[in-house]
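Subset of chains shown; positions unchanged.
Going in written order, the chains are labelled A and B, and every chain counts its residues from 1.
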Amino acid sequence: MRFLSDNAASVCPEIIDAVVAANVATDNAYDGDPWSQRLDDVFSAFFGTRCRVFAVSSGTAANSLALASLVPPFGAIVCHREAHIEVDECGAPEFFTGGAKLLLCEGEHAKLTPESIAAGTAAMRGDVHQVQIRALSITQATEYGTVYSPEEVQTLAGIAKRRGWRVHMDGARFANALVHLGCHPGDVTWRAGVDVLSFGAIKNGGMSAEALVFFDEALAAELPYRRKRAGQMPSKGRFNAAQLIAYVESGAWQRNAAAANDGAQRIAAAAGARLTHPVEANEVFVDLGTHGPALRGRGFNFYDWGAVGSGEARFVVSWDQREDEIAALVEALRALD
Amino acid sequence: MRFLSDNAASVCPEIIDAVVAANVATDNAYDGDPWSQRLDDVFSAFFGTRCRVFAVSSGTAANSLALASLVPPFGAIVCHREAHIEVDECGAPEFFTGGAKLLLCEGEHAKLTPESIAAGTAAMRGDVHQVQIRALSITQATEYGTVYSPEEVQTLAGIAKRRGWRVHMDGARFANALVHLGCHPGDVTWRAGVDVLSFGAIKNGGMSAEALVFFDEALAAELPYRRKRAGQMPSKGRFNAAQLIAYVESGAWQRNAAAANDGAQRIAAAAGARLTHPVEANEVFVDLGTHGPALRGRGFNFYDWGAVGSGEARFVVSWDQREDEIAALVEALRALD
């Protein structure tokens, strides 16, 4: 039973159908096709403000292109110590920015706080001997499946703005966060001070396209060149644009995220006091003690987490998770002494 | 009628079907799925030698990752003045290599020759004041739709090998070249001295995946890191791998290229003495004189080529080009005085 990650789940029918439907004969390569041409409008309507949108082939590409738009090579980006950009992208931000640094801050449940940012950046002197902080990157939902409220985003972005930093949001699981919050997409992004959003779709039923959303159009000026130069501008761009349009316009983003979040809540309820982080999106972190091997033996596939031997495990619920799998896990967790 | 480029054509049914078929529920992200795991074997069988294969999202990514595997940041790559890597990739090779240079050589019909390479590299002294040539990149079929024979590739690669350079082939239209040559895929690649091939599929009926093929496995050692770091390792890798497998195993590569080449031959015959380059793949370059606007007026879509006012035009025939479009163009060209 697959609880390893949502990043290998199936693609939802809305998106597969859109891909098939985009298979027309055309002479409009790159972003010249009608799908690509609609991207800005579709996302502007979704977010309730004018934005510039670019389809890219992975979350790593989205994050790295975003950061390269925000900081110079001698810049620095404030992020959580466990942020995906630090831990899981093989140095992509450093590659795309030309060697900027990530400044790592702490924070419970993978959430940054004003205090943790203050502590993590206290040693930065701002003189020529050090890289210059120019951006804050926050993850929504976080690496531990927790979610920043609009007020929390606003607070962190406010700190950034007062210090002259731009704000990036890594929204690999943005839909899961949005469903949890139940707020308007704009409330937790541009209205709260986010400049650029990596809008994830792949983990939530998408196939091969993520969206890079600029709420400040001026920041997007260089992006087309950086994207092309990174090999992220496919000639048949319509297939990626069509995926993103279907994801947003069909409401699949909401249905899929709701299904996954709901499954996670049921598992969380079963885990009870064993939870190591609040469950607000579709990830459940559980202290299994010594029961991990037994659960694996019964067919549950999941990652061990934390230090070796910690007994912590991560279960991720996918949008297409089978009901019987969730039920089985619920039962198994309840049965733990 | 669309003769602008083959890079916006429709996707052939074999590949669309493979994408749909790959939409299973799985827990194998990245390259862990059965499709990705088969890539090496499928291409090894195709080329008749053991090779390492990576799916990437664009030809620019394939070329740039290949070159970054072959040359250090202080390196140089010998290529034709009109090579795609020089003219059309917004500096992607420079980005991926960390600032290597392209050394531009001449050559009729966009083909390099021993003489043009000698002339183009004569000024390179090999001392510390200059970048160091470490690779030769040739395009098959070339930017003018001409094709290197196995002997020609062997000759150029031989020059490279004697000077300690590695050999890259940009095969954005590799299938068209192969169909023209009628030879085994190995004859014009590894047997002729090619180390790394950007194996194009998208222009020939593909969707969103190109293959990067290493014939020298040792050269591929760093590629997984460079690829991940470039945002070219999608989490649902099976969709890209499935496209490439279908393209190769179904024989679509051959059928599609044959259709496109055949159409080009018929147009070439109609163009007659107006041809400015031999037609060996699916591109037809024609001196239209002053007839360009009239042809456009009749609905033909194509690029003007060469210097402004030269009267030269490029017609590209796609794998899915409609019979009536080809016939119309043939007739229109025949009717030119």
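Brief remarks follow.
One rule holds for everything that comes next: a residue touches a chain if its C-beta (ideal position, glycine included) is under 8 Å from a C-beta of that chain, and two chains touch if they have at least 3 such contacts.
Everything numeric in this text was worked out from a predicted model, so none of it was measured.
Taken over the full complex in this file rather than the chains on view, the one protein sequence occurs as 4 copies, with 2 of them shown.
Note that only the chains that are shown with their structure count from here on.
Fitting chain A to chain B on C-alpha positions gives a rotation angle of 180 degrees, to the nearest 5. With each centre defined as the average position of its C-alpha atoms, the distance from chain A to chain B rounds to 34 Å. For chain A in complex with chain B, the residues that touch the partner chain are 2-5, 7-11, 16, 19-20, 23-29, 32-33, 56-62, 64-65, 89-92, 95-96, 202-203, 207-208, 225, 228-236, 239-240, 301, 318, 320, 322.
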